[in-house]
Each structure stands twice: as structure tokens, then as C-alpha cells.
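What you see is part of a larger complex, with each chain still in position.
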Amino acid sequence: MKKIQCVVLGATGVVGQHFLRLLANHPLFQVAAVCASEGRIGQRLGDVNALIPEGIPAESADLRFSAMDAKSLASLKVQVAFSALPTEVAKEVEKDLAEAGIHIFSNAGAYRMDERVPILIPEVNHPHLALAREQLQHSKGFIITNANCTTTGLTLALLPILPFGIRKLVVASYQAISGAGYPGVPALDISGNVIPYIDGEEAKVRKEVAKIFGRLQETKIEPMDWQVYAHCVRVPTLVGHLLSVHVEVENEPTLEQVQACFENYQPDRPVQGLPTAPVKPVVLLPEKNRPQPNRDVMLGDPVRAQGMTVAVGRLEVEKQVIRMIALSNNLIRGAAGGSVLNAELALREGLL
Amino acid sequence: MKKIQCVVLGATGVVGQHFLRLLANHPLFQVAAVCASEGRIGQRLGDVNALIPEGIPAESADLRFSAMDAKSLASLKVQVAFSALPTEVAKEVEKDLAEAGIHIFSNAGAYRMDERVPILIPEVNHPHLALAREQLQHSKGFIITNANCTTTGLTLALLPILPFGIRKLVVASYQAISGAGYPGVPALDISGNVIPYIDGEEAKVRKEVAKIFGRLQETKIEPMDWQVYAHCVRVPTLVGHLLSVHVEVENEPTLEQVQACFENYQPDRPVQGLPTAPVKPVVLLPEKNRPQPNRDVMLGDPVRAQGMTVAVGRLEVEKQVIRMIALSNNLIRGAAGGSVLNAELALREGLL
Amino acid sequence: MKKIQCVVLGATGVVGQHFLRLLANHPLFQVAAVCASEGRIGQRLGDVNALIPEGIPAESADLRFSAMDAKSLASLKVQVAFSALPTEVAKEVEKDLAEAGIHIFSNAGAYRMDERVPILIPEVNHPHLALAREQLQHSKGFIITNANCTTTGLTLALLPILPFGIRKLVVASYQAISGAGYPGVPALDISGNVIPYIDGEEAKVRKEVAKIFGRLQETKIEPMDWQVYAHCVRVPTLVGHLLSVHVEVENEPTLEQVQACFENYQPDRPVQGLPTAPVKPVVLLPEKNRPQPNRDVMLGDPVRAQGMTVAVGRLEVEKQVIRMIALSNNLIRGAAGGSVLNAELALREGLL
């Protein structure tokens, strides 16, 4: 099978470089182009400042930055774009490229709350892919977004306990500095410190959770009506968003029942076996002091799915309250890996 | 007026050294003795490894460690003990000294849940001092404890909103490594990491909050029946416990009403003007990204009360929910400073 | 005596805010104006983002940013400017203001290597003040610079051992992130990391040391001909530049002789008693694991001189080699405090 040619938009940033890493030697996709700000055009990708320890993959190091327009990308036979663009840039570029027939898998927030665009987390809401199919009625290409990095971990951690009837969430986050991109947070602000505010993040969690768990009614999503409260807080860790999660549910399950839900949880068939899909999207850790960013942020199996598994620990159940600590990799599951998995699902479902 | 002679128990630790610092040049108390583990007896206090930047106060540097028994301390005319002992040691020593007539102000957890012993935070529950008076019916000395460092900040932050009728608390903490004492947390565990578990801490928060806000019925405290949920989490900061606080109340106040409660809050008269009492025990910060440990952990006025004020920020009100971020100094307000303030109150109330 | 009216240039940055703090309630100087980038003109100083824990001093909070030209400053009767400007801006502004008769005490590097401008560290080379006097032959105002933050600590640490005849220096630094200003170093780069390169810093150390210890020949400084090697390295600390210092000297002193030089060292008479001058500009710490940034960075007595004393430890002597660890406060002694002390000296010497 011939690989699908793709472009990475915003390839100089932290998430962009994770896209490059995840797409290197990918069985289905091939990075044929890279784009960044205009000043980069013509420069060699391999000369860019590496922001992740793994560096720029050798196989794409010799690519040169293209202009970020449909014509230039068409000349490189690009069918799919993985976008790590800043929101403001994404707003214009993603729309233009989609209209020109390039399918967009985006980490940007620009179109997440657009009612025609799904926020897709395959294990959580793969039926929402229907929205992308609907977009194709009006446009040559579609836009699919992954969720905000904090939302992503939260939704996956909640997945096994959906049957108990969620009513209210109270969440406090411990978010890594890499979540702010590069250069991001000044060291002078965060070293040995905690900053209890991340611009716009709490509203995103609230709205995105409602949309992701929303019900698809024909071509519209009716958002879930849970009460959601979140404090989003930056802490001095490098990678991994940890969450204190308090859930109030309709039923009154026992601890054993909730544990069993976690242990028996399996992704739906449409997701199973996708290259970047972990066998277990959520694992329950038995140790009393886990998950921890430094230890658990790369969980995920097979190798290609490392960083795609959400770790849950400290599970407690008390009447109608379920409490846990959850950890997700904000750069992989909560960003680049999420969109790569979305593209794999879209391909399997015949959308590419 | 002659100063009251006192001993610092556990003077080699972090909290012990804060006791020494806060009692240096104190208008009412004079450090006449110091105790630590048996091997220290006879050693010079000034030769101890300084664990706080301010070091050992010059005025007590030449003290030599005494044996930790009532007889030795009596010979030094000690009337009051400030205890920074580990729980296990405190259990025996504090009881023995109290029975021998030395009044104990303790940061140790050993007797906090003893029903005869008050957990005293003057601004919150000064009437509980009655328990200490009651102890004197059966013992020559009494024991008064300060609350756990996490509980302390929480109770003070809740003080202004008590009138709205608290029903439920959901708290997540961001606790500094100094809260674990010295040597405490290995750097290998916490550097650039988050540890979502602190042994015994969550149960303490739950029980202590219930007791501190409990109603004094004659000589017993009837614990408050709020629902309290806490996740206690260690983060790589040095000093300052930050809290994400979600409160559900009976009333439905407006944001303005809640703000007014914070702004108009004043400590009760018995506390006003005590040397270590801040003019404002709780301040509401207007900035959207505050409080932060590195910036706000030393709030408190006058100078002697630095680190005694709890900073609150990000106040939000939504129907019956009040949300905020609170920060307290775990070594001062939540430990040594708390007990010094307790002793000042006890003295004013005629208990010493 | 009437205080001298002064302006702080670059008042929004970390060093600028230290100038404001050090000049608050200063017995000789009064902050009458503040300047920053053009967009700030008219804004209230107190509304600026506080970058140091002490915040903006109340006494200057109501100042409004002025235009950074001689005319505007003349209307505020400004005689002296303390400059925390970036080098590029300093190049033009400092020259213009000096020509217009405002005396400049600058932390910027723009004119440090100008042969008419002294790099002044009062305890080290107060005779170099003659250069400023010489400038007044050709200009209505003069420029005096303090040294680079790394150079400053090094020169003060070497001061007591000058008599042994220094020939070669091999230095490795451990520099705090605050040395890079704000926003400065991205947290993603330096958290839990070491960056063995600081742009231009090593050349500065080499050239500035040669000039500062140079001999004044009439109106010129003949640089010292020591061999100087430096590795300047960023480490994840907040404040304080620590140095590993290896010195090769002509003589072969004993350890006792070198220790005595440190212990007996006293600043020259012209410096003694200046408000910001520490009684001991260099102290030798006896502990084997000191100095440490977190413990020793605020050394200095009297209160106004806190952070002005360089701490030296681990003194070793082996034949013609003297080795030590030195620590200086890069924001105070190595920046704002250095220039304030320079201004105090200039005033005492009749230059203002």
C-alpha cells in the first residue's frame, strides 16, 4: 500500500517535532512537507533547533520548509495536514487548506468549538467522526481536532466509569511546562513555584468535556450537561499533566465494581490495532503513590503507542463519589499522538 | 514584665529552628532551653546544621542541649514547651512534661485527635481554649496543638465564608517539600516530579477540619458534619502549601457578597494585637494568577507576623459553589508560628 | 542635606526593580522619575508586573513613566540616572543623557570597554573614578559602569589574595537564571538541566577582569596581563552566581597566610561607611559545603548592604595554587547594588 503524503504545519515547535517523530517510519503516513513561519521557507528542517530529546528524525531532516498554501502543498502531493499551529494562524490556514482539499488533523484550538468540527478521541467518541464526513458535503477537505491536553487525559480516565452516570466533576490539574510550548513559561516564573492560572484553560476543559461526551443527533452534537469545575495549575515538571479527579455519579458502586470497570475496559473495535492505539488506553496502577510524571508518562504499548496510555491511581469510592489521580502525556496523547491516532482512524473508516 | 521561660523540643529540625527564630527577641517568651535526641545533650545549639536561611539566632546560639525530662527542665525554670517533636516521641514526652506542669504548645500530631486537647487556630476557634482549661482539672500542665500544615491554611481560607453555610469541601493540595521535614523527601523522588500521596495527610485534613470547626458543648467538641474530600499532593516547591478549594454552601451568594466577606473579615478581639497575629489573617489577592508560593508565602504584617497571613485568589462564585486558590506558609502559620500565636493567646487569656 | 534626584532607566525589568528597592528610603538619592520602553510612557509604575518578591516600593508606586530624553528628565530635576537598560538601548540613551549633563551609573554593558569609562567596584579599584572626572572635561555628564555580574564576584573574591601575585585564573561558573533577565531563559530549557554556554559572557569576564585590575596611568588604564580562562554555565538556581576559582600565583603562601589575608581584609577608607557598602565585602566561610546560593546569597551588613558581600569557601592552598568557591548576588552586588554603591562613592568624592 502506498503511504499517504502529509505535511506537518508548525514543525519547529515542541508539538510539531513530536508529529515528526511519531510519523517517522509510520506504516501509513509519510511526511512529504513541513511548514512554519514565512521566514523559514527554503531552510532545511534538520537545521532547526531540536526541542525534544529525540531530535529531528533523520528521514525528514533534509526536507526544506515549504510555503504554507494549498498550491505549494499540492505540488508535493500532500493529502493530509497535521497541524501544530498557534491558534491565530490555524484559524486562517486550516480553513484554507481544508477548502482546497487537504484533510486537517489539528492540535490547534481554533476550530474545536466549531459545531461542524469534531473533537475526536477515538476510544471516547469515534462516532463523532460522522461530523467530518458531513463536512465533506460542503468542503473538499475536513478538519478534525484533538482535545486540549488537559481535557484528553480527563476524558480517557472517565471512560471506564461512564456506566455509573456522571453528574459532576471537580478537577484540579498539575500541568507540565511543556504544555505552554516553546519558549513558553519563563524559568524565573516557574522554578520552584506553582502558578495557579493558565489562560483560557479552565473554560476549555469545561466546554470540551461537554462536547466530547455529547450525543450525536444526526449531524449535531448535543453537549453533555454535567457540572464541571476545574482549576488548571502550572507546576515545575517537564512533561505530563496530572489530575486530581473528583466525580459524583448517579449510582452507588462499590470499590470493587469500579476497579473491575477499569480492569475490564477495552477500546471499541474500530480503534483496536491502529498503529498508535495502545492495547490499554487506561491503566489502573495499584501503588498508593502513583501515577507520577517522572515514572508513568511514557506508558503505552506497543512501542509506537508509548505515551498514549493514561495512568490512573489512588482510586477511591465512597457512596456516590469516585475519586482518582490521572496522568496523561500532554505532548503525545494530549497533542501530536492524539491527532496521529485520529488520522489512523479516519483512514480505516474510509475518510482518507 | 518578666518573660516566660520556655524550651524548644526538637530544636534541630526545620520547624524547631523556626520556633527559635520566632521566639528570638519575643516580647513575652524567652528560650531558656533546647532539647533534641539524646545524643545531642551537652552540645552547643549554635553548632547545629542550620536548616533555614536565617540560621540559628545569635541570642540562643550558646545554649546547650538539655535532657528532655521534667526535672532537667524544671532546673532551668521552664514553664512552657514548644514542641517540634516527631509524633512517636511527642506521644510520650509531651504527656510526661504536661503532667509535670509544663504547658505544651505542639506542632506534633500525637494528641491532635485526643478529645481533651484542642487543635487551636486563634482566629478560627479561640473558644476551644476552654479544653486546655479543663485539662488543668486533671493535670498540672496542658497540651495545645496547632493543626496540620495543610488543614491550617484551609480553615483560615474558609473563615470568611462560614456565614454561607458550608456543606461540602473538595480540596487538592500542592504541598512544598519542607512540609516533610528534614531530610524528608529524597531529591531523586521529587525533582521535576509530582507525588500524589502524602502518608496520612488526607485523613488528617478531614478529621482536623471537622474538629476545628466543631462546636464546643461544655467540655466536648462536637465535630462538624461537612463532607470533606482531599487529595494531598507533593510538588517541587520549597515552602508554601497551595490549595485548590471547591466549597458547596447552603446559600446562593453573589460574587460581590463573597468578596465583601473577605474584605471585611477581621479577627475577633481576643486575637487582635497579639505579637504574632497578622492584622489580616486572610487577604484576597486581585491578580488572576496569584497566590504563588514564591511570591506570597511571607505575607503578614507586622514584621513578627510575616508568613502568618493566608493568601486567597481566583475567587469564583457560581450558584451554591464558591471556588478559590489558597496559600499558607507551612512552616510558619502551619507550624511554628501557629503554636507561638497559640501561646500568646493562652497567656492573654490567663492560662499561663 | 537635600537628596539627589535620580531616574531609573529600565525600571520594569528585574535589575530595574532592584534599583527601585535599593533606592527606596535611600539617605542620599531620591527616585524622581522612571523610564522604560516608549509604550509605557504615562503608565503608573505601581501597575507594572512585580518581578521580585519585594515588589515595587510604595514610595515610588505612583510615579508615571517619563519619556527617556534629557529634556523630559531635566523638567523633573534629574541629576543622576541608574541604568538597567538593554545594551542596544543603553548605547544611545546613556550617551545622550550624559552629554546633556545627567551622570550615568549603568549596569548595561554598552560602555564597559570604552577606554574613557571606568568599570567601577569601589573596594577593588576606586582610583579608577579618575576616569569619570576626566570625562567631565569633554562632556557635561559622565558614565560609570558596574562590572558584569560574574566578573564582580570574581574580582571581590580575588581582592584579598592580590598580594601573592596573581598570574593565571581558571574559572567555572554556576550562574542563576535571573542573570538572564526577564523573560530570559525558557523553563523548558533549564529545568533540571545545565546549559554550558552564555552568549558573550566568557569574553566579558576575561576583558573586564583585565580592565578592573588594570593600572591607571594618568588617564588611561593599562589592563592586567593575567591569563584568564572561564567557562560560564547556567544552572537551575534563581539568584546567585557561584564560581569555582583556581588561581596560580607568584609566591608560595601557606594556607594560614591566605586565610589571614581573607580575615584581615578591610575595604579602603574611601569606601568605608558608604550606605550600601558592607562592613566586610568578602567573608570566608568555614563550613566545608559552603557557600550555597540558597543560604548565602543575602550576606551583607548593615541591612542596606544585604546581598553586597561575596562569600568564599573551600579555601585550599597547594604550592603556587590557591583554590576556592565564591558566591555573589548577581542582582544586587553584581548589578543594581553595585551601581548604587558607585554613585555613593562618586558623591563622597565630590563628583555629583
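Think of it as A, B and C in the order they're written, each chain with its own count starting at 1.
The definition used in the following text is that contacts are C-beta pairs under 8 Å (C-beta built on N, C-alpha and C of every residue); 3 or more make two chains touch, one makes a residue touch a chain.
On a predicted model such as this, the values are computed, not experimentally measured, just so you know.
Visitor: Assuming all chains share one sequence, and 3 are in place here, what does the full complex add up to?
Guide: In total, this homomeric complex is made of 4 copies.
Methods note: only the chains that are shown with their structure count from here on.
Visitor: Chain C and chain A are one sequence twice: same or different residues at the contact, by the over-half rule?
Guide: Here the answer is same, because the shared fraction of interface numbers exceeds one half.
Visitor: Have a look and report which chain pair racks up the highest count of C-beta pairs in contact.
Guide: A-B
Visitor: Computing the C-alpha centre of each chain, which chain sits at the greatest distance from chain A?
Guide: Using the mean of the C-alpha atoms as each chain's centre, the farthest one from chain A is C.
Visitor: Hey, what angle do you get rotating chain A onto chain B on C-alpha, to the nearest 5 degrees?
Guide: To bring chain A onto chain B, one rotates by 180 degrees.
Visitor: Find the geometric centre of each of chain B and chain C from their Cα atoms only, then give the gap between the two centres in Å, rounded to an integer.
Guide: One centre to the other, that is 41 Å.
Visitor: Taking each chain's centre as its mean C-alpha position, how far apart are chain A and chain B in Å?
Guide: That gives a centre separation of 42 Å.
Visitor: Could you put a whole-Å number on the gap between the CA centroids of chain A and chain C?
Guide: 48
Visitor: Any chance you could list the residues of chain B touching two or more other chains?
Guide: Those would be 192, 294-295.
Visitor: Sort out for me which residues of chain C touch chain B in the complex.
Guide: 50, 53, 191-192, 294-295, 298
Visitor: Under the stated contact criterion, what part of chain B meets chain A in this complex?
Guide: 170, 172, 174, 192-197, 229, 231, 233, 235-238, 242, 244, 246, 288-295, 313-314, 321, 323, 325
Visitor: Which residues of chain A touch chain C in the complex?
Guide: The touching residues are 14, 51, 177-178, 182-192, 236, 238.
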